[in-house]
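Below is one structure; the comments refer to it alone.
All protein chains but one are shown in place.
Order as written gives the chain letters A and B; numbering starts at 1 within each chain.
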Amino acid sequence: MSPVMTQPTTEPLLDIRDLSVSYRTSEGMLPAVRGVDLRVSPGEVVGVAGESGCGKSTLASTVLRLQPQDAEVTGRVEVSGTDVLTARWGDLRVLRWAEASIVFQGALHSLNPVHRVGEQIAEPIRLHEPELAEAVVAGRVGALLEQVGLPRERERAYPHQLSGGQRQRVMIAMALACRPRLVVADEPTTALDVMVQAQILELLSGLVRELGVGLVIISHDLSVLAGICDRVAVMYAGRVVETGTSEQVFTAPVHPYARALSGAFTRIGDPASRYAPAGLAGDPPDLRDLPAGCSFAPRCPRVVDACRSAEPALLELAEGRRAACIRVGEP
Amino acid sequence: MTSTQTLTPAQVARRRRTASMKATWRLLRANRSGMVGLVLLVAFILVALLAPVLADSQGLEVTRATGGVLEPPSLHYPLGTDDNGRSILTLLIWGSRISLFVGLSATVISMVIGTFMGLMSGFFEGRSAALLFRVTEWFLVIPFLPLAIVLASVLGRSLLNIAIVIGVTSWPGTALLIRSQTLSVKERPYLERARVLGAGRWHQMTRHVLPNVMPMVFANTTLTVAIAILSETTLSFLGLGDPTRVSWGSMLEDAFSVGAMTTGAWWFIVPPGVCVVLVVLAFTLVGQALEEVLNPRLRRSS
Partner (left out) sequence: MTTTLVTAPTTSPVGRHRSYGRYLAGKILGAVASLFFVLVVNFFLFRVLPGDPARTLGRGRFSSAAQLAEFRHTYGLDESLPRQFVTFLHNTFTGQLGISLRYRVPVGDLIWERLWPTVMLVGTSTILATLIGVYIGMLGAWNRGGPFDRVSTGVTLTLYSMPEWWLGLLLIAGLAVGIGPLPGLFPTGGLHSTDVDPSSLKGVLDTAWHLTLPVITLTLAYLADYSLVMRSSLLDELGEDYLLTARAKGLRDIAVRRHHAVRNALLPTTTITAINIGFVVSGAITIETVFSIPGLGLLSSEALSIPDYWVLQGAFLVASGAVIVANLGANLLYGLLDPRVRT
């Protein structure tokens, strides 16, 4: 099935505008995402960084309207021009996997344990292109596996027979099955050892170049994002607190939280960075009980009284460069 | 705040224990079906204990029966009479003692054997432990009633024998549960620490493994009592119970043999069965509630 609309290349693949997601819990509303904007253009790699609980995964799930049923969502999430949040089932179904797909976290649990991986890769193909002959589908599955660096015979394996890295490759192959234009990868390298991490990242960037897909990578590990992303958005407590090119955010972060994140990773060849203060005091924020002003104030090393009065807006510092801190620009 | 007191380790341990018990109780209280079960349970236990007060024991004697045969319920006999003219209400009240007693003794036997087998096969390694596990599995496969009636026919009819028969046939379930609990506790770090510090096997088992396994054992015990009472009722119904004692199962055996279903003497058939259902349901509900509370994985967020 063809995508819902054909669009000119200037229109963004993903356009999230003022998205807010809150969960209904027994103790009240829990705000997971608070007024987030994000834009991804074709062929672009955008990173979303932040610690666990900052709302990254919830953000990812809204791209295909997969957030939990009891979540309250406001704002717009446009994939190839269609607002996913209000789309009819027919349009949404077409969008899911054929326009945009997600590489989920935790490949072992995201794959059905009693189906062969080849079957699971073929499933969306059969769903979206039912007119294809079986032989054609099988051929596509084999080609996808080779594209991610696995031998074709591996399609007969069950998930538990594969290693962590192999499973992650299967997830990527599966995500590409219907030739989407946008792929969201949620923590694609977590729980993999460093060598395998490097291989997966290389695979992803190679695929972006070859296929021209837009890629959103979500990770708590800024060093992972730095190597592969064009642009990075840093999230804290459900909000975006800094955006910029990955070079800017990694080497010259402006927001105190981004600084702490970036400072937690030493740079090879820079002896001074080993002695720079790193790490962050305090605990991650309790989303049910956010402070009145800036949500980062309790842990911020540069906090002043003005920080506690109002949540700082995301200020545009330069083209594509934004930060949500009132002390930006001060020495 | 308050002045600093130095507490002995034993006092600290006791405080922690009482605090955790209170927390468990609070969780249990929130479980509605568990509370219903507990109320029912307490009611039946009270009836069994207070039997002499509630009903004259003379009413059990066949020779002194004063009522007519199979009389329907009336003011004098609220639940009617049996085929000997005895008040069914009296029989029910006194019968509760037998059913509960046999059920509890059978459970004790079953739990002792099951806990022993479970601990041994879980804690130790090597061929003897594997053999114990195999034996447990084999016993599990054998169907209950055929084995029970064969054992009962060999041992003879008495309350103790019924308890033994039920205990001997129902321990495998407990053993498997305790074995899997033991296996998981065995891997925990504090046990390794104890080993390194030189704790002997006996010490490890009694001071470390057993206390951690006990909560699940407790929940399982409650469920085992439910099954034991059902089994006792069935065995008595088949005629394997003590002929001189009245239990709910033996009442139903009498009812069946005099054809109470066809003569319409529902007061002989319905009340004993209802009592069994209520008691078993009570134990099951409490057991399930305990399982949910003590095994956090089973707890579902509201």
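Assume a contact is a pair of C-beta atoms (placed from the backbone, for glycine too) under 8 Å apart; a residue touches a chain by one contact, two chains touch by 3 or more.
Computed from a predicted model, the values in this text were never measured in an experiment.
Taking the complete complex into account, the chain left out of view touches A, B. Annotation: of B:Met35, B:Ile164 or B:Val270, B:Val270 touches the absent chain (contact as defined above). Summary of contacts with the chain left out: across B:Leu54, B:Leu147 or B:Ile164, the touching residue is B:Leu147. One chain is missing from the display, and on subunit B it is touched by residues 134-135, 137-138, 140-147, 149-154, 226, 230, 233-234, 237-240, 252, 255-256, 260-262, 264, 266, 269-270, 273, 276-277, 280-281, 284-285.
Not every partner is drawn; the one left out touches subunit A at residues 64, 66, 93-94, 96-98, 101-102, 104, 106, 109-114, 123-124, 127-128, 146-151, 153-154, 156-158, 160-163, 165-166, 169, 174, 199, 202-203, 206.
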